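One protein chain is absent from this view; the other protein chains keep their places.
For chain A:
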Amino acid sequence: MTDIIFNKQLLRNRNVLGGGRSLEEKFLLHYSEMNGKGPAAFVQKSLTSRDLPMLKYFAMNNSGDMTNALRKEVWYTLLNAQLPSTKMNDADSIKPKKHKDEDQVVLDVNRSFGALKNLSQKERLRALLQKMIIKILRKYPQLNYYQGYHDVVSVFVLVFFERLNKNPTFHSIKREECNLLNETMDTDNDVIEPGIANAAETCGDAIDEKDTKFVLDETKLFRCIESFTLLYLRDFMTDSLDFAVDQLKMIPYLIKKMDPELYQILHLDKIEPFFALSDILTIFSHNQKPYEDIGSTEHSIIFFIFDLIISTQSMYIPLIIYANLVVSKKATLLMEYDLNVANFENIPDMVHAIIQKVILTQTIFDDENCWRSLLTEAKINNSLIDLKHIRGMLNPYSVLLTTSVSHHQLELQVYDLPYILELFDKEVVLNEKCKSFSANDRQLFYQGGRSSYNRIFYFFEKHKTIFLIYKLSLFLLVFAITVKILKDGHLKKLVARTYFQRLHHYYGTIIDSSSTRKRLWVDPLSRLFKSAKYSHIPDIPSSL
(Lines give C-alpha, C1' and ligand atoms only; values in the text may rest on other atoms or scores of the structure.)
Protein backbone atom coordinates (compact mmCIF):
# COMPACT_ATOMS: atom_id res chain seq x y z
CA MET A 1 0.00 0.00 0.00
CA THR A 2 2.58 2.50 1.03
CA ASP A 3 4.77 1.35 -1.83
CA ILE A 4 2.14 2.28 -4.35
CA ILE A 5 1.73 5.72 -2.89
CA PHE A 6 5.42 6.08 -2.65
CA ASN A 7 5.92 5.25 -6.34
CA LYS A 8 3.25 7.67 -7.34
CA GLN A 9 5.01 10.34 -5.40
CA LEU A 10 8.24 9.43 -7.08
CA LEU A 11 6.66 9.86 -10.48
CA ARG A 12 5.33 13.24 -9.51
CA ASN A 13 8.70 14.30 -8.26
CA ARG A 14 10.59 13.05 -11.26
CA ASN A 15 10.83 16.46 -12.83
CA VAL A 16 10.78 18.42 -9.65
CA LEU A 17 14.04 17.08 -8.46
CA GLY A 18 15.89 18.03 -11.64
CA GLY A 19 19.00 15.97 -12.13
CA GLY A 20 17.82 13.48 -9.56
CA ARG A 21 16.80 10.83 -12.00
CA SER A 22 19.84 8.72 -11.49
CA LEU A 23 19.48 9.00 -7.74
CA GLU A 24 15.84 8.15 -8.06
CA GLU A 25 16.69 5.03 -9.99
CA LYS A 26 19.42 4.21 -7.55
CA PHE A 27 16.95 4.70 -4.76
CA LEU A 28 14.37 2.43 -6.35
CA LEU A 29 17.02 -0.19 -6.91
CA HIS A 30 18.25 0.00 -3.36
CA TYR A 31 14.76 -0.01 -2.04
CA SER A 32 13.70 -3.04 -4.06
CA GLU A 33 16.87 -4.86 -3.02
CA MET A 34 15.73 -4.31 0.50
CA ASN A 35 12.27 -5.56 -0.30
CA GLY A 36 10.82 -7.55 2.51
CA LYS A 37 13.32 -6.19 4.98
CA GLY A 38 11.37 -2.97 5.27
CA PRO A 39 12.43 0.63 5.49
CA ALA A 40 14.39 0.02 8.66
CA ALA A 41 16.97 -2.01 6.81
CA PHE A 42 17.14 0.58 4.08
CA VAL A 43 17.67 3.44 6.48
CA GLN A 44 20.22 1.41 8.40
CA LYS A 45 22.14 0.76 5.20
CA SER A 46 22.09 4.44 4.25
CA LEU A 47 23.15 5.38 7.74
CA THR A 48 26.11 3.04 7.80
CA SER A 49 27.25 4.09 4.34
CA ARG A 50 26.60 7.77 5.26
CA ASP A 51 24.59 8.11 2.07
CA LEU A 52 23.01 11.44 2.98
CA PRO A 53 21.35 12.23 -0.35
CA MET A 54 19.71 8.83 -0.22
CA LEU A 55 18.51 9.43 3.30
CA LYS A 56 17.24 12.86 2.34
CA TYR A 57 15.41 11.33 -0.57
CA PHE A 58 13.88 8.71 1.67
CA ALA A 59 12.68 11.28 4.22
CA MET A 60 11.26 13.45 1.47
CA ASN A 61 9.28 10.78 -0.27
CA ASN A 62 8.61 7.97 2.07
CA SER A 63 7.95 9.38 5.47
CA GLY A 64 4.82 7.26 5.77
CA ASP A 65 7.07 4.26 6.17
CA MET A 66 8.97 5.66 9.10
CA THR A 67 8.38 4.70 12.66
CA ASN A 68 9.54 7.14 15.28
CA ALA A 69 12.42 4.84 16.13
CA LEU A 70 13.67 5.23 12.55
CA ARG A 71 12.64 8.84 12.31
CA LYS A 72 14.84 9.97 15.15
CA GLU A 73 17.89 8.39 13.52
CA VAL A 74 17.05 10.02 10.19
CA TRP A 75 16.38 13.41 11.77
CA TYR A 76 19.53 13.26 13.82
CA THR A 77 21.69 12.28 10.85
CA LEU A 78 20.23 14.94 8.58
CA LEU A 79 20.17 17.76 11.12
CA ASN A 80 23.58 16.94 12.49
CA ALA A 81 24.97 16.99 8.95
CA GLN A 82 23.35 20.35 8.22
CA LEU A 83 24.99 22.00 11.21
CA PRO A 84 27.94 19.82 12.14
CA SER A 85 28.89 19.74 15.76
CA THR A 86 32.00 21.75 16.51
CA LYS A 87 33.97 22.36 19.65
CA MET A 88 32.14 25.63 20.01
CA ASN A 89 28.74 24.02 20.24
CA ASP A 90 29.67 21.15 22.46
CA ALA A 91 27.45 20.58 25.43
CA ASP A 92 30.02 21.80 27.95
CA SER A 93 29.80 25.34 26.68
CA ILE A 94 26.38 25.67 28.26
CA LYS A 95 26.30 28.65 30.52
CA PRO A 96 24.80 28.07 33.92
CA LYS A 97 23.37 31.57 33.98
CA LYS A 98 19.62 31.74 34.06
CA HIS A 99 18.00 32.97 30.86
CA LYS A 100 15.50 35.81 31.20
CA ASP A 101 12.71 33.78 29.59
CA GLU A 102 12.95 30.70 31.80
CA ASP A 103 9.89 31.60 33.87
CA GLN A 104 7.83 31.79 30.72
CA VAL A 105 9.22 28.42 29.62
CA VAL A 106 8.07 26.83 32.88
CA LEU A 107 4.60 28.34 32.47
CA ASP A 108 4.26 26.85 29.00
CA VAL A 109 5.88 23.49 29.73
CA ASN A 110 3.47 22.93 32.62
CA ARG A 111 0.62 23.32 30.16
CA SER A 112 2.09 20.91 27.57
CA PHE A 113 0.99 17.34 26.93
CA GLY A 114 -2.15 18.22 28.88
CA ALA A 115 -4.37 15.51 27.41
CA LEU A 116 -2.01 12.59 28.13
CA LYS A 117 -3.66 10.12 30.45
CA ASN A 118 -0.50 8.48 31.74
CA LEU A 119 0.55 10.88 34.46
CA SER A 120 4.10 9.66 34.99
CA GLN A 121 4.68 9.78 31.23
CA LYS A 122 3.36 13.31 31.21
CA GLU A 123 5.70 14.35 33.98
CA ARG A 124 8.71 12.78 32.28
CA LEU A 125 7.85 14.38 28.95
CA ARG A 126 7.50 17.76 30.60
CA ALA A 127 10.77 17.39 32.46
CA LEU A 128 12.57 16.47 29.26
CA LEU A 129 10.90 19.29 27.32
CA GLN A 130 11.83 21.86 29.94
CA LYS A 131 15.37 20.60 30.19
CA MET A 132 15.85 20.82 26.43
CA ILE A 133 14.46 24.33 26.07
CA ILE A 134 16.42 25.68 29.00
CA LYS A 135 19.57 24.04 27.69
CA ILE A 136 19.12 25.75 24.34
CA LEU A 137 18.41 29.14 25.92
CA ARG A 138 21.37 28.95 28.29
CA LYS A 139 23.67 27.88 25.52
CA TYR A 140 22.47 30.64 23.19
CA PRO A 141 21.41 33.46 25.54
CA GLN A 142 20.96 35.77 22.56
CA LEU A 143 17.90 33.75 21.50
CA ASN A 144 14.54 34.89 22.84
CA TYR A 145 11.97 32.29 23.77
CA TYR A 146 8.54 32.64 22.21
CA GLN A 147 5.33 30.96 23.30
CA GLY A 148 4.95 28.21 20.74
CA TYR A 149 8.61 27.27 20.66
CA HIS A 150 7.73 24.72 23.32
CA ASP A 151 5.23 23.17 20.89
CA VAL A 152 7.94 22.73 18.26
CA VAL A 153 10.41 21.26 20.74
CA SER A 154 7.75 18.91 22.04
CA VAL A 155 7.55 17.34 18.57
CA PHE A 156 11.20 16.38 18.85
CA VAL A 157 10.76 15.23 22.43
CA LEU A 158 7.91 12.95 21.35
CA VAL A 159 9.88 11.39 18.52
CA PHE A 160 12.78 10.60 20.79
CA PHE A 161 10.62 9.64 23.72
CA GLU A 162 8.80 6.90 21.87
CA ARG A 163 11.75 4.60 21.67
CA LEU A 164 12.98 5.40 25.14
CA ASN A 165 9.63 4.58 26.57
CA LYS A 166 9.80 1.04 25.25
CA ASN A 167 13.14 0.70 26.91
CA PRO A 168 12.58 -0.64 30.43
CA THR A 169 15.49 1.31 31.82
CA PHE A 170 14.25 4.60 30.47
CA HIS A 171 13.86 6.16 33.89
CA SER A 172 17.53 6.36 34.41
CA ILE A 173 18.90 9.80 34.04
CA LYS A 174 22.47 10.02 35.13
CA ARG A 175 23.09 11.17 38.65
CA GLU A 176 25.35 13.98 37.50
CA GLU A 177 22.64 15.37 35.30
CA CYS A 178 20.16 15.38 38.13
CA ASN A 179 22.66 17.16 40.27
CA LEU A 180 23.33 19.65 37.53
CA LEU A 181 19.63 20.24 37.16
CA ASN A 182 19.19 20.81 40.88
CA GLU A 183 22.26 22.95 41.19
CA THR A 184 21.38 25.26 38.38
CA MET A 185 17.95 25.79 39.81
CA ASP A 186 19.27 26.29 43.33
CA THR A 187 21.91 28.81 42.39
CA ASP A 188 19.23 31.12 41.12
CA ASN A 189 17.63 31.18 44.54
CA ASP A 190 14.30 30.90 42.87
CA VAL A 191 11.26 28.97 43.87
CA ILE A 192 11.64 25.55 42.34
CA GLU A 193 8.81 25.19 39.91
CA PRO A 194 6.81 21.97 40.08
CA GLY A 195 8.02 20.75 36.68
CA ILE A 196 11.64 20.95 37.65
CA ALA A 197 11.04 19.55 41.06
CA ASN A 198 9.36 16.59 39.46
CA ALA A 199 12.19 16.14 37.03
CA ALA A 200 14.58 16.05 39.90
CA GLU A 201 12.42 13.50 41.68
CA THR A 202 12.22 11.35 38.61
CA CYS A 203 15.99 11.47 38.56
CA GLY A 204 16.10 10.45 42.17
CA ASP A 205 13.86 7.45 41.64
CA ALA A 206 15.95 5.81 39.03
CA ILE A 207 19.51 6.85 39.41
CA ASP A 208 20.66 3.38 40.29
CA GLU A 209 20.08 2.21 36.77
CA LYS A 210 22.80 3.27 34.42
CA ASP A 211 21.69 3.46 30.86
CA THR A 212 24.18 4.92 28.47
CA LYS A 213 21.79 4.43 25.59
CA PHE A 214 19.47 6.98 27.07
CA VAL A 215 22.19 9.53 27.61
CA LEU A 216 23.29 9.09 24.04
CA ASP A 217 19.76 9.59 22.79
CA GLU A 218 19.35 12.70 24.86
CA THR A 219 22.49 14.15 23.34
CA LYS A 220 21.12 13.36 19.91
CA LEU A 221 17.81 14.93 20.83
CA PHE A 222 19.55 18.08 21.95
CA ARG A 223 21.62 18.23 18.76
CA CYS A 224 18.46 17.92 16.67
CA ILE A 225 16.70 20.72 18.54
CA GLU A 226 19.79 22.88 18.45
CA SER A 227 20.30 22.49 14.74
CA PHE A 228 16.60 22.92 13.95
CA THR A 229 16.31 26.02 16.12
CA LEU A 230 19.32 27.76 14.64
CA LEU A 231 18.71 26.85 11.02
CA TYR A 232 14.92 27.06 10.85
CA LEU A 233 13.44 29.01 13.75
CA ARG A 234 15.91 31.88 14.19
CA ASP A 235 13.59 34.45 12.64
CA PHE A 236 11.07 33.96 15.42
CA MET A 237 13.62 34.42 18.19
CA THR A 238 14.81 38.00 17.95
CA ASP A 239 13.50 40.53 20.43
CA SER A 240 10.17 40.93 18.60
CA LEU A 241 7.93 38.90 16.32
CA ASP A 242 8.47 41.29 13.41
CA PHE A 243 10.38 38.79 11.30
CA ALA A 244 7.76 36.16 12.02
CA VAL A 245 5.15 38.56 10.67
CA ASP A 246 7.32 39.03 7.57
CA GLN A 247 7.21 35.28 7.07
CA LEU A 248 3.45 35.26 7.50
CA LYS A 249 3.23 37.79 4.69
CA MET A 250 4.39 35.05 2.36
CA ILE A 251 1.00 33.37 2.77
CA PRO A 252 -1.06 36.10 1.06
CA TYR A 253 1.70 36.34 -1.53
CA LEU A 254 1.38 32.63 -2.29
CA ILE A 255 -2.43 32.75 -2.26
CA LYS A 256 -2.35 35.65 -4.71
CA LYS A 257 -0.25 33.55 -7.08
CA MET A 258 -2.53 30.54 -6.76
CA ASP A 259 -5.90 32.30 -6.74
CA PRO A 260 -5.97 36.08 -7.26
CA GLU A 261 -9.75 36.15 -6.94
CA LEU A 262 -9.75 34.61 -3.49
CA TYR A 263 -6.94 36.95 -2.50
CA GLN A 264 -9.13 39.90 -3.43
CA ILE A 265 -12.29 38.63 -1.82
CA LEU A 266 -10.57 37.94 1.49
CA HIS A 267 -8.98 41.41 1.42
CA LEU A 268 -5.59 39.81 1.87
CA ASP A 269 -3.97 42.84 0.31
CA LYS A 270 -5.18 44.97 3.18
CA ILE A 271 -5.12 42.85 6.29
CA GLU A 272 -2.27 41.37 8.27
CA PRO A 273 -2.25 37.57 8.05
CA PHE A 274 -2.16 37.14 11.83
CA PHE A 275 -4.72 34.36 11.54
CA ALA A 276 -1.90 32.01 10.52
CA LEU A 277 0.38 32.98 13.39
CA SER A 278 -0.01 29.97 15.64
CA ASP A 279 0.19 27.45 12.79
CA ILE A 280 3.38 28.95 11.39
CA LEU A 281 5.18 29.71 14.66
CA THR A 282 4.57 26.18 15.87
CA ILE A 283 4.68 24.45 12.47
CA PHE A 284 1.10 23.27 12.98
CA SER A 285 1.99 21.50 16.21
CA HIS A 286 -0.04 23.82 18.44
CA ASN A 287 -3.35 23.16 16.76
CA GLN A 288 -3.07 19.44 16.26
CA LYS A 289 -5.53 17.26 18.06
CA PRO A 290 -4.47 16.72 21.65
CA TYR A 291 -3.37 13.12 22.11
CA GLU A 292 -4.36 10.99 25.03
CA ASP A 293 -1.63 8.42 24.70
CA ILE A 294 1.74 8.52 23.07
CA GLY A 295 1.10 5.53 20.83
CA SER A 296 -1.53 7.48 18.92
CA THR A 297 1.00 10.10 17.89
CA GLU A 298 3.14 7.69 15.88
CA HIS A 299 1.51 8.53 12.55
CA SER A 300 0.76 12.14 13.22
CA ILE A 301 0.91 14.36 10.16
CA ILE A 302 3.07 16.74 12.16
CA PHE A 303 5.95 14.30 11.89
CA PHE A 304 5.53 14.11 8.12
CA ILE A 305 5.61 17.88 7.89
CA PHE A 306 8.80 17.94 9.91
CA ASP A 307 10.23 15.13 7.74
CA LEU A 308 9.63 17.30 4.72
CA ILE A 309 11.09 20.45 6.25
CA ILE A 310 14.20 18.71 7.47
CA SER A 311 14.80 16.82 4.23
CA THR A 312 14.07 19.69 1.84
CA GLN A 313 15.77 22.14 4.22
CA SER A 314 12.96 24.56 3.56
CA MET A 315 10.83 26.63 5.91
CA TYR A 316 8.64 27.47 2.95
CA ILE A 317 6.91 24.15 3.54
CA PRO A 318 4.59 25.31 6.37
CA LEU A 319 3.81 28.53 4.50
CA ILE A 320 2.97 26.66 1.32
CA ILE A 321 0.87 24.12 3.18
CA TYR A 322 -1.08 26.93 4.81
CA ALA A 323 -1.64 28.76 1.53
CA ASN A 324 -2.70 25.51 -0.16
CA LEU A 325 -5.11 24.81 2.66
CA VAL A 326 -6.76 28.20 2.25
CA VAL A 327 -7.03 27.85 -1.52
CA SER A 328 -8.32 24.28 -1.32
CA LYS A 329 -11.14 25.44 0.97
CA LYS A 330 -12.17 28.32 -1.26
CA ALA A 331 -15.81 27.30 -1.70
CA THR A 332 -16.40 26.91 2.03
CA LEU A 333 -14.57 30.13 2.77
CA LEU A 334 -16.71 32.11 0.33
CA MET A 335 -19.85 30.63 1.83
CA GLU A 336 -18.73 31.50 5.36
CA TYR A 337 -17.81 34.96 4.19
CA ASP A 338 -21.33 35.62 2.99
CA LEU A 339 -22.84 34.16 6.15
CA ASN A 340 -20.66 36.12 8.53
CA VAL A 341 -20.11 39.40 6.84
CA ALA A 342 -22.25 41.20 9.44
CA ASN A 343 -21.23 39.04 12.35
CA PHE A 344 -17.97 40.78 13.15
CA GLU A 345 -16.90 44.22 14.11
CA ASN A 346 -14.45 44.59 11.24
CA ILE A 347 -13.07 42.80 8.20
CA PRO A 348 -9.78 41.58 9.75
CA ASP A 349 -11.75 39.99 12.61
CA MET A 350 -14.06 38.27 10.20
CA VAL A 351 -11.33 36.96 7.92
CA HIS A 352 -9.42 35.72 10.96
CA ALA A 353 -12.51 33.96 12.25
CA ILE A 354 -13.66 32.30 9.04
CA ILE A 355 -10.19 31.13 8.05
CA GLN A 356 -9.61 29.67 11.50
CA LYS A 357 -13.01 28.04 11.42
CA VAL A 358 -12.62 26.49 7.99
CA ILE A 359 -9.01 25.54 8.39
CA LEU A 360 -9.39 23.61 11.56
CA THR A 361 -6.13 21.86 11.04
CA GLN A 362 -6.99 19.09 13.40
CA THR A 363 -9.92 17.97 11.31
CA ILE A 364 -8.08 18.30 8.05
CA PHE A 365 -5.17 16.35 9.43
CA ASP A 366 -7.49 13.48 10.22
CA ASP A 367 -8.18 13.11 6.53
CA GLU A 368 -5.31 11.06 5.17
CA ASN A 369 -5.98 11.74 1.48
CA CYS A 370 -6.21 15.43 2.14
CA TRP A 371 -2.88 15.78 3.86
CA ARG A 372 -1.09 13.40 1.54
CA SER A 373 -2.00 15.60 -1.37
CA LEU A 374 -1.12 18.66 0.69
CA LEU A 375 2.36 17.32 1.32
CA THR A 376 2.86 16.39 -2.32
CA GLU A 377 1.70 19.82 -3.42
CA ALA A 378 3.96 21.44 -0.88
CA LYS A 379 6.93 19.48 -2.19
CA ILE A 380 6.23 20.52 -5.77
CA ASN A 381 5.50 24.16 -4.96
CA ASN A 382 8.53 24.33 -2.73
CA SER A 383 10.76 23.51 -5.66
CA LEU A 384 9.06 26.22 -7.70
CA ILE A 385 9.75 29.01 -5.22
CA ASP A 386 11.66 31.75 -6.97
CA LEU A 387 13.82 33.66 -4.54
CA LYS A 388 14.22 36.55 -6.95
CA HIS A 389 10.64 37.62 -6.28
CA ILE A 390 10.81 37.03 -2.58
CA ARG A 391 13.86 39.10 -1.75
CA GLY A 392 12.63 42.42 -0.55
CA MET A 393 9.74 40.79 1.26
CA LEU A 394 12.06 39.42 3.90
CA ASN A 395 15.07 40.62 5.79
CA PRO A 396 18.23 39.53 3.96
CA TYR A 397 19.35 37.31 6.86
CA SER A 398 16.03 35.53 7.19
CA VAL A 399 16.09 31.75 7.32
CA LEU A 400 13.97 31.83 4.18
CA LEU A 401 16.79 33.48 2.27
CA THR A 402 19.76 31.80 3.91
CA THR A 403 19.61 28.53 5.77
CA SER A 404 16.22 27.07 5.01
CA VAL A 405 15.77 28.04 1.41
CA SER A 406 14.14 25.60 -0.92
CA HIS A 407 16.97 23.73 -2.54
CA HIS A 408 16.68 21.90 -5.78
CA GLN A 409 19.81 19.89 -5.23
CA LEU A 410 19.83 16.56 -3.56
CA GLU A 411 23.02 17.31 -1.73
CA LEU A 412 22.50 18.49 1.81
CA GLN A 413 23.40 22.09 2.43
CA VAL A 414 25.89 22.36 5.26
CA TYR A 415 26.34 25.43 7.47
CA ASP A 416 28.75 26.23 10.24
CA LEU A 417 27.85 27.67 13.58
CA PRO A 418 29.83 30.95 13.46
CA TYR A 419 28.09 31.79 10.18
CA ILE A 420 24.66 31.10 11.67
CA LEU A 421 25.39 33.14 14.79
CA GLU A 422 26.61 36.00 12.65
CA LEU A 423 23.39 35.86 10.64
CA PHE A 424 21.40 35.96 13.85
CA ASP A 425 23.40 38.90 15.21
CA LYS A 426 22.66 40.78 12.01
CA GLU A 427 18.98 39.96 12.33
CA VAL A 428 19.03 41.32 15.89
CA VAL A 429 20.62 44.58 14.74
CA LEU A 430 18.19 44.93 11.86
CA ASN A 431 15.26 44.14 14.12
CA GLU A 432 16.34 46.93 16.42
CA LYS A 433 16.52 49.34 13.48
CA CYS A 434 13.08 48.43 12.15
CA LYS A 435 11.29 48.34 15.48
CA SER A 436 9.00 51.26 14.89
CA PHE A 437 8.17 50.20 11.35
CA SER A 438 4.95 48.62 10.20
CA ALA A 439 5.22 45.39 8.23
CA ASN A 440 4.80 47.28 4.96
CA ASP A 441 7.41 49.86 5.86
CA ARG A 442 9.76 47.04 6.74
CA GLN A 443 9.35 45.60 3.28
CA LEU A 444 10.18 48.95 1.71
CA PHE A 445 13.20 49.06 3.94
CA TYR A 446 14.35 45.61 2.83
CA GLN A 447 13.76 46.60 -0.76
CA GLY A 448 16.64 48.97 -0.58
CA GLY A 449 16.11 51.65 2.00
CA ARG A 450 19.30 50.71 3.78
CA SER A 451 21.57 52.88 1.64
CA SER A 452 21.54 54.49 -1.76
CA TYR A 453 24.06 51.95 -2.92
CA ASN A 454 21.71 49.16 -1.95
CA ARG A 455 18.83 50.89 -3.61
CA ILE A 456 20.70 51.03 -6.90
CA PHE A 457 21.81 47.47 -6.44
CA TYR A 458 18.27 46.41 -5.74
CA PHE A 459 17.02 48.27 -8.81
CA PHE A 460 19.40 46.40 -11.06
CA GLU A 461 18.68 43.19 -9.28
CA LYS A 462 14.99 43.66 -9.95
CA HIS A 463 15.36 44.79 -13.54
CA LYS A 464 18.01 42.51 -14.88
CA THR A 465 17.14 43.26 -18.53
CA ILE A 466 17.81 46.95 -18.06
CA PHE A 467 21.08 46.11 -16.53
CA LEU A 468 21.92 44.09 -19.61
CA ILE A 469 21.19 47.05 -21.87
CA TYR A 470 23.50 49.22 -19.80
CA LYS A 471 26.18 46.61 -19.97
CA LEU A 472 25.79 46.31 -23.73
CA SER A 473 25.97 50.04 -24.33
CA LEU A 474 28.98 50.35 -22.07
CA PHE A 475 30.60 47.56 -23.99
CA LEU A 476 29.84 49.32 -27.27
CA LEU A 477 31.35 52.57 -25.99
CA VAL A 478 34.54 50.84 -24.93
CA PHE A 479 34.63 49.03 -28.23
CA ALA A 480 34.18 52.28 -30.17
CA ILE A 481 36.91 54.06 -28.22
CA THR A 482 39.27 51.17 -28.75
CA VAL A 483 38.63 51.19 -32.49
CA LYS A 484 39.11 54.96 -32.59
CA ILE A 485 42.41 54.76 -30.75
CA LEU A 486 43.59 51.95 -32.94
CA LYS A 487 42.63 53.91 -36.05
CA ASP A 488 43.87 57.41 -35.12
CA GLY A 489 46.42 56.66 -32.49
CA HIS A 490 44.91 59.23 -30.13
CA LEU A 491 41.61 60.31 -28.61
CA LYS A 492 41.69 63.96 -29.53
CA LYS A 493 39.20 63.86 -32.32
CA LEU A 494 36.97 61.25 -30.85
CA VAL A 495 33.87 63.13 -31.92
CA ALA A 496 34.15 65.28 -34.98
CA ARG A 497 33.80 68.99 -34.28
CA THR A 498 31.59 69.36 -37.36
CA TYR A 499 29.14 66.93 -35.89
CA PHE A 500 28.54 69.23 -32.97
CA GLN A 501 28.18 72.18 -35.30
CA ARG A 502 25.62 70.39 -37.37
CA LEU A 503 23.79 69.38 -34.25
CA HIS A 504 23.71 72.95 -33.09
CA HIS A 505 22.40 74.01 -36.47
CA TYR A 506 19.54 71.59 -36.37
CA TYR A 507 18.74 72.19 -32.75
CA GLY A 508 15.23 73.40 -32.36
CA THR A 509 14.02 72.27 -35.75
CA ILE A 510 12.60 69.07 -37.04
CA ILE A 511 11.26 68.07 -40.38
CA ASP A 512 7.53 67.95 -40.41
CA SER A 513 7.14 64.82 -42.48
CA SER A 514 3.58 65.54 -43.62
CA SER A 515 4.40 68.87 -45.23
CA THR A 516 8.17 68.45 -45.74
CA ARG A 517 8.28 71.98 -44.38
CA LYS A 518 10.72 72.89 -41.69
CA ARG A 519 8.84 73.66 -38.52
CA LEU A 520 9.95 74.93 -35.23
CA TRP A 521 10.22 72.25 -32.61
CA VAL A 522 10.45 73.24 -29.04
CA ASP A 523 12.29 71.13 -26.60
CA PRO A 524 10.06 70.77 -23.54
CA LEU A 525 13.15 71.00 -21.37
CA SER A 526 13.90 74.41 -22.77
CA ARG A 527 11.71 76.06 -20.18
CA LEU A 528 13.92 74.68 -17.54
CA PHE A 529 17.05 76.05 -19.16
CA LYS A 530 15.38 79.13 -20.48
CA SER A 531 17.16 81.58 -18.27
CA ALA A 532 20.55 80.44 -19.43
CA LYS A 533 21.62 79.21 -22.76
CA TYR A 534 18.48 78.78 -24.78
CA SER A 535 16.66 81.99 -23.97
CA HIS A 536 16.36 82.76 -27.66
CA ILE A 537 13.97 79.85 -28.17
CA PRO A 538 10.36 81.00 -28.03
CA ASP A 539 7.85 79.58 -25.60
CA ILE A 540 5.75 76.61 -26.54
CA PRO A 541 2.81 77.82 -28.60
CA SER A 542 -0.43 76.68 -27.05
CA SER A 543 -1.50 75.02 -30.29
CA LEU A 544 1.25 72.49 -29.84
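FYI, a residue touches a chain if its C-beta (ideal position, glycine included) is under 8 Å from a C-beta of that chain, and two chains touch if they have at least 3 such contacts; residues count from 1.
By our rule, contacts and distances are computed from a predicted model.
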Absent chain [UniProt protein name; select from "VPS9 domain containing 1", "Archease domain protein", "GTP-binding protein YPT31/YPT8" or "Ras-related protein Rab-4"]: "GTP-binding protein YPT31/YPT8"
Selected residue (touches chain absent from view) among A:Q44, A:T67 or A:N110: A:N110
Candidate in contact with the missing chain, chosen from A:Q130, A:T282 or A:T402: A:T282
Residue among A:Q44, A:T67, A:N118 or A:N340 that touches the chain left out of view: A:N340
Footprint left on chain A by the chain that the document does not show: 104, 107-108, 110-112, 114, 144, 146-148, 150-151, 239-242, 245, 272, 274, 277-278, 281-282, 286, 290, 336, 339-349, 352-353, 356-357, 360
